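One protein chain omitted, others in place.
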Amino acid sequence: MKKIEAIIKPFKIDDVKEALNGIGIQGITVTEVKGFGRQKGHTELYRGAEYRVDFVPKAKMEIVASDDQVPDIVETIEKSAKTGNIGDGKIFISPVEEAVRIRTGEKGEAAV
Amino acid sequence: MKKIEAIIKPFKIDDVKEALNGIGIQGITVTEVKGFGRQKGHTELYRGAEYRVDFVPKAKMEIVASDDQVPDIVETIEKSAKTGNIGDGKIFISPVEEAVRIRTGEKGEAAV
Amino acid sequence: MKKIEAIIKPFKIDDVKEALNGIGIQGITVTEVKGFGRQKGHTELYRGAEYRVDFVPKAKMEIVASDDQVPDIVETIEKSAKTGNIGDGKIFISPVEEAVRIRTGEKGEAAV
Amino acid sequence: MDVIKKIKNFKIPLIYAWSLIGGLSLVMFSWISPVFADAAAKVPAFSAGNTAWVLASSALVLLMTPGLGFFYGGMVRRKNVLNTISLSFIAIATVSVIWILWGYSLAFGPDAFGGVIGSLKYIGLLAMHETQHSRYDGTIPSYVYVMFQLMFAVITVALISGSLVERIKFSSWLVFTIVWLTIVYAPVAQAVWGLGGLFQKMGALDFAGGTVVHIDAGVAGLAGAIVLGKRKGYMKENIVQPSQLGYTILGGALLWFGWFGFNAGSALEANPLATSAFLVTNTATAAAAIGWMIAEWIRSGKPTTLGMVSGAVAGLVAITPASGFVNPVGSLIIGFVAGILCYSMVVLVKPKLGADDALDVFSVHGVGGIWGALATGLFADPLINSAGRGLFYGNPGQMWIQFLTIITVAAYSFIMSYIIFKVIDKVMGLRVDKESEAIGLDITQHDEAGYNF
Amino acid sequence: MDVIKKIKNFKIPLIYAWSLIGGLSLVMFSWISPVFADAAAKVPAFSAGNTAWVLASSALVLLMTPGLGFFYGGMVRRKNVLNTISLSFIAIATVSVIWILWGYSLAFGPDAFGGVIGSLKYIGLLAMHETQHSRYDGTIPSYVYVMFQLMFAVITVALISGSLVERIKFSSWLVFTIVWLTIVYAPVAQAVWGLGGLFQKMGALDFAGGTVVHIDAGVAGLAGAIVLGKRKGYMKENIVQPSQLGYTILGGALLWFGWFGFNAGSALEANPLATSAFLVTNTATAAAAIGWMIAEWIRSGKPTTLGMVSGAVAGLVAITPASGFVNPVGSLIIGFVAGILCYSMVVLVKPKLGADDALDVFSVHGVGGIWGALATGLFADPLINSAGRGLFYGNPGQMWIQFLTIITVAAYSFIMSYIIFKVIDKVMGLRVDKESEAIGLDITQHDEAGYNF
Partner (left out) sequence: MDVIKKIKNFKIPLIYAWSLIGGLSLVMFSWISPVFADAAAKVPAFSAGNTAWVLASSALVLLMTPGLGFFYGGMVRRKNVLNTISLSFIAIATVSVIWILWGYSLAFGPDAFGGVIGSLKYIGLLAMHETQHSRYDGTIPSYVYVMFQLMFAVITVALISGSLVERIKFSSWLVFTIVWLTIVYAPVAQAVWGLGGLFQKMGALDFAGGTVVHIDAGVAGLAGAIVLGKRKGYMKENIVQPSQLGYTILGGALLWFGWFGFNAGSALEANPLATSAFLVTNTATAAAAIGWMIAEWIRSGKPTTLGMVSGAVAGLVAITPASGFVNPVGSLIIGFVAGILCYSMVVLVKPKLGADDALDVFSVHGVGGIWGALATGLFADPLINSAGRGLFYGNPGQMWIQFLTIITVAAYSFIMSYIIFKVIDKVMGLRVDKESEAIGLDITQHDEAGYNF
């Protein structure tokens, strides 16, 4: 099993979720994160003083899936999350050794 | 070392934490996340219009531990996080290669 | 590639980010988390009743980088995040098998 | 079984009942209206100054109820914040309508029976004319007195919700507000304040509502908390996570502000008595905030902002019945004691009470009101108001009258409220189901979320 | 092309224009000032009571506009919360200045032309003296009438912003407030309320602003929504994520509170008519909150807090023109119908409207105002105010006058507002660019964030 972690633009969450549902993925966990990267942040004003806010709001989507689903998932995320502008984000893939569904105790790929 | 990642119902945080303390686990990192899964979300109303909110609030607990502690930890989480209803969540286990305690510079299992 | 995950004190985010920029790291993802650990939480009062709040606000910084950058990154984080007090946090290193830049489709180390 | 289920399915009957009540009343009133309408009469002199003050006071008191909503709403968990505020908000609406239809007439109409209930003379206000002078102060129009008193009825009902939050069904709350107003509030108001009222004739002193408002509501809240049962996890888990105490401070500030209308407006004139009531209101409130703060500081080691605001509210409650009778020094003592007393109730007595009076309505309003009503009997200074002379000014008998009024009102309100809650529970269910309570009432009762951050 | 771009670059011209207008006016006024100044005259008797009431009412109405800002601000997404509130806030500032410079004179100065526009007599208020009696009520000073009416102008302009939020350029909004006040609000106010006004002479009944305020603003909002176009994702994505409905409830509460000044203050005296206006205002509001709640409960299965507050606002709108004319029973009906009607507009008609009236200004204020103006023609009771007799009291002709006023004001406001929006769009651009809309207006228009949690 693998974990696919995608850092994307927050307003793309719905699109990506729909696209993943389209290829049969039902379990996703989403976290609000802040990203530092090539995409620049913005300036804030406070009584005439300027403050740089470096971070950009991003969303992290995590999907654990069996090895053979990975290419499909990655492709789907790439397509649905892409705007072509800087800051579209990254996908990282890492190994997962075991999964357990708490409700049933199922293990392995049956659990995800 | 392994990382045990558990996606659970938020109101179970305290129970799981207590249970883990019970078996000697002292370090846990918790993140508020939103889950899409089999458990359905809810509807919100705004001036007569209905909006589906698909995500369900969940908590992610992360514990890094030595390999031999893993079975214990998984069992403990399973027991303490279970309600038997859909949406109880998952546990994922993945490899961790190194750990460092920032304060002391300790490395490896001594650090967790 | 590796993922370096550092759980640090929130007010250290800027220092660590600056330090990492200093060694050429440009991509970082930050998540607000709550930590349970050796550092104790605090008490809150509500109409005379005391409640223990066990968690401590922490920040999780995630950096995916090529294997050879890892020692540098870890050292930099250790230095810049350290206060010497309990609760300074941990660094965890785990394997990452693949990375994709959504905007360009670049893969592997070129993507991070 | 199935029948009961259907009855318990609150929505449909409730809505129809409302429409029916509303519709019928309106149709009926429209018919009767012309009959009364012609009776409009001569227009003697009103005082613009007094009218202006009572109008302004009515607006001030109106603002107290949303203020109360925020005071309460800030203390609950984020999943219940909108529901908690809306319990107060909707009470403005239901009580306002019922007050016009029959509430005012029962509470302040000419006494109909033994000094405990008004007649139906002013039902729908059909028989009241714009230029009619109030029976309670000849210098102001009757309409503004109706409004001023309406605002009192609204907040009294809303106060009760503090005991019930985080678990009461919204529909049942709606029904409760209407029934309680009619069966509990109206007779108590008539008995204490009505011309010819039972306690009024006895000489009970309650300038702005220690018994009618605070004891009445505080005791009803306790009854409700008992019938409802405790919130899941009460005293076991940490269910106290005030989502935004800023709301509570805002609410406290609006209460303090509006309370000047409540107490000083109760003089019904912009006269020296009103200014005295204003002064002692502020003084007692300040002293109580300090009293609570000091007590908490000593006991828990820190002065909390919630404590300061709660203390201020306790002071406002305690000075309410006394505000038109006591002098500044009296008000300092009343307030300071109120702060310490209500804090002590919350920390010492409440945990042993066995009931989950969620936001301490009984401890603050019930006990604060009792203290205030007794203190009026102690500190009433005839130089402030010739109508009141307390124990410390040579009239021990007043204490007995105060005591009797307190006991009777408390007992009546407790018993009747308990019955009302029980009946509603049987008929349509009082409490949300367990899952809804866990998920939160904002989503389950209203399909809304308090914050989308 | 380049020239146009430069013109569209709003900032510099706007600032200079402002400075210029301000500067020149002030200089001019300082010159003329002494000429007029000597004319101050005898001081006849003012009523302190009436003056106190209109002063208090003016303050109450002032508070409505920030209240409106919060009412609106709570409903938008977190990225637009400050911008939304500031559209209301800044309208207080621009309208206040323009009102003194020329607004009041055009709206309420002696009629200059056909009953549709005032003269320039009171430009800069130079020719108005502190001790001058108001032409509209001899018992109060003219200055307080200027202020009271100013507050109406402010909120009318601010109301329009509800249709435009989440996409209008802040600079364009500033320009709009000044132009619209001058070209649309002033003539409508003069025609309906001015001594010698067109509709005033016809006998149109509008006690506190059903046409002048609500229809005027509601229709202008609709025009603005059409010119601006829909928000990205409107009716396609879920762009409705009210960031903090607590703000909306707070705003609703401040509106309710302040509206007592709006309606009861419109009597301009602390007299029985004011108390009647106060009473029917509260009653209609309560009935409308219940009406909307019931309608939503039946249709969507849950009563929302946003619905209750929206219903209350609908009731406040509808009773506004009627508040000095109808009796309590009339107000109950007006309010209840308003709640159901405005809810129906929002859920049934709005989706078919094709325009993105973001916060339902047209559905609530436009339609609510029309219903209120018509209802005044139906329910006006001569026992309440001898100046008004409606259809149900034997005067069918009133309906015709009401209808004519509504149609004319609505048509005038729609056409003129449409033109104003179009011209501003051409000259400096009305809408922010797509990226700014996606990022949010707080950052892109103000370099600020609503929350730093």
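When the chains are written out, they are named A, B, C, D and E in that same order, and each has its own residue count from 1.
The criterion applied here is as follows: a residue touches a chain if its C-beta (ideal position, glycine included) is under 8 Å from a C-beta of that chain, and two chains touch if they have at least 3 such contacts.
Keep in mind the model is a prediction, meaning the values are calculated, not measured.
Asker: Check the whole complex and report which displayed chains the hidden chain contacts.
Answerer: A, C, D, E
Asker: For the chain not shown, which residue from D:110, D:138, D:196 or D:303 touches it across the whole complex?
Answerer: D:303
Asker: Using the touch definition up top, pick the residue from D:211, D:276 or D:376 that touches the left-out chain.
Answerer: D:276
Asker: Of D:202, D:294, D:423 or D:439, which one is in contact with the hidden chain?
Answerer: Among D:202, D:294, D:423 or D:439, only D:294 touches the chain that is not shown.
Asker: So that we can see where the missing chain sits, which residues of subunit D does it touch?
Answerer: 47-50, 52-53, 56, 60, 77-78, 241-246, 249-250, 252-253, 256-257, 260-261, 264, 269-276, 278-279, 282-283, 285-287, 289-290, 293-294, 297-298, 300-306, 308-309, 312, 327-329, 332-333, 336, 383-384, 451, 453
Asker: Give me the subunit C residues in contact with the hidden chain, please.
Answerer: 11, 14, 42-46, 50, 53
Asker: What is the set of subunit A residues that contact the non-displayed chain in the whole complex?
Answerer: Residues of subunit A in touch with the missing chain: 45-52.
Throughout what follows, only the chains that are shown with their structure count from here on.
Asker: Taking contact as defined at the start, I'd like the list of chains shared as neighbours by subunit C and subunit D.
Answerer: B
Asker: Indicate the lowest number of steps between subunit D and subunit E, counting one step per move to a touching chain.
Answerer: 1
Asker: Given the pairs B-D, B-E or A-E, which one repeats the contacts seen at C-D for over half of the pairs?
Answerer: B-E
Asker: Two chains share more C-beta contact pairs than any other pair here; which two are they?
Answerer: The largest set of C-beta contacts joins the chains D-E.
Asker: Based only on mean CA positions, could you tell me how far subunit A sits from subunit E in angstrom?
Answerer: 46
Asker: Just curious, how far off is subunit C from subunit B if you go by their C-alpha centres, in Å?
Answerer: That gives a centre separation of 18 Å.
Asker: Could you list the positions in subunit C whose residues touch two or more of the other chains?
Answerer: Within subunit C, residues 31, 94-95 contact more than one other chain.
Asker: Could you pull out the residues of subunit E that touch at least 2 other chains?
Answerer: Expected reply: 238, 242, 300, 302, 304, 306.
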